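Shown here: the complex without one of its protein chains, the others still in place.
Moving on, here comes chain A:
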Amino acid sequence: MARTSLDCRNLLCPMPVIRVQAAVAKLAAGDELAVYATDPGALQDIPAWCRVHGHAVLSSEERDGEVYLLVRVGGGASA
């Protein structure tokens, strides 16, 4: 299992989702992706994208105008 991080700060939705999609495509099942963003919409959109693709959001929070999500890549659906 590997953990990578992805900087989506200053990107407006849906760009953070698109970046997550591209990053997940390079990862294997069980890998984790830490996502940093500033658009609060990412807090809804990234989990929604993960749900439809079978990936898990292990944690998500908003602090000081920043959004942080930890995604674990699922084994089923392709990115």
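We adopt the following convention: a contact is a pair of C-beta atoms (placed from the backbone, for glycine too) under 8 Å apart; a residue touches a chain by one contact, two chains touch by 3 or more; residues count from 1.
Methods note: contacts and distances are computed from a predicted model.
Looking at the choices "tRNA (5-methylaminomethyl-2-thiouridylate)-methyltransferase", "Succinate dehydrogenase flavoprotein subunit", "Tryptophan synthase beta chain" or "Branched-chain amino acid ABC transporter permease", the name in the UniProt record of the chain not drawn here is "tRNA (5-methylaminomethyl-2-thiouridylate)-methyltransferase". Checked against the full complex, the candidates A:3, A:26 or A:51 give a single residue touching the omitted chain, namely A:51.
Interface residues of chain A with the unshown chain, by the touch rule above, are 10, 12-15, 17-18, 21, 39-41, 44-45, 47-49, 51-54, 77-78.
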